[in-house]
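Selected chains from the complex are presented in situ; the others are not included.
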Amino acid sequence: MDITLIQAESIIEKAKAKAVEIDTKMNISVVDSGANQVAFVRMDGAWLGSADIALKKAKTARFFDMPTGEIGKLSQPGGSLYNIEHSNGGLISFPGGVPIKNSGGEIIGAIGVSGSTVENDHAVAVAGSQAI
Amino acid sequence: MDITLIQAESIIEKAKAKAVEIDTKMNISVVDSGANQVAFVRMDGAWLGSADIALKKAKTARFFDMPTGEIGKLSQPGGSLYNIEHSNGGLISFPGGVPIKNSGGEIIGAIGVSGSTVENDHAVAVAGSQAI
């Protein structure tokens, strides 16, 4: 079971609504279960450099089936996954990427959000993920 | 003057409608005047490999402010721009990418479409570009 474009678009709409609610401008990416991008938007005035970060967060969340911030806790100097970010053409390991599950609890993709503080990025990603 | 996300989304909606009308499954990318992606969708069942091609077509169309197929005419063996595709991290020089102009005739971005024959890709890109 893979994510559909209609699901991806509803995820992005929810994420955008949350971004507006907390007065931020975000880049939002959704990938499928194969970590391939399904949909992307950059809100007007959002950071240009956050487009690639949003995609890498979505990919990272699906690559390891966990929120990106969890990886970042382990990839610090002295941590067990130090410098894991050098793999897969570049990971992003701070918050803002979360897996997306269907009603059966199966992971069907992931969302990545970038454009504000990592707390805001994460909040918008979670809001988007709850569209499913 | 740059393209807005609302404009990009209306371009994608028009392009999707055209894709459905001619019974194709497309990857559709819209970039702004800086050749940075603003919005992207992959229709259900569309080729995975066409996502990167759609983006590269949009970028190529904006990089040179002309439809991608025009560049392909010049990049053939013996042509004046032979193998220009090696630049910019990879260009796509066959049809499916077209610039997007505002009502004043100013280029504000570009659309790239991939997923069918180049004739269909171009037709969907043109349909999308006419949303503005």
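As written, the chain order gives the labels A and B, with residue 1 at the start of each chain.
To be clear about the criterion, a residue touches a chain if its C-beta (ideal position, glycine included) is under 8 Å from a C-beta of that chain, and two chains touch if they have at least 3 such contacts.
Source: prediction; values computed, not measured.
Undergrad: With 2 chains in place and all of them the same protein, how many does the whole complex in this file have?
TA: For the whole complex in this structure, the answer is 4 copies.
Definition applied: only the chains that are shown with their structure count from here on.
Undergrad: Please compute the C-alpha centroid of subunit A, do the same for subunit B, then give the distance between them in whole Å.
TA: 25
Undergrad: List the residues on subunit B that touch subunit A in their complex, please.
TA: For subunit B paired with subunit A, touching residues are 4-5, 8-9, 34, 36-44, 48, 51.
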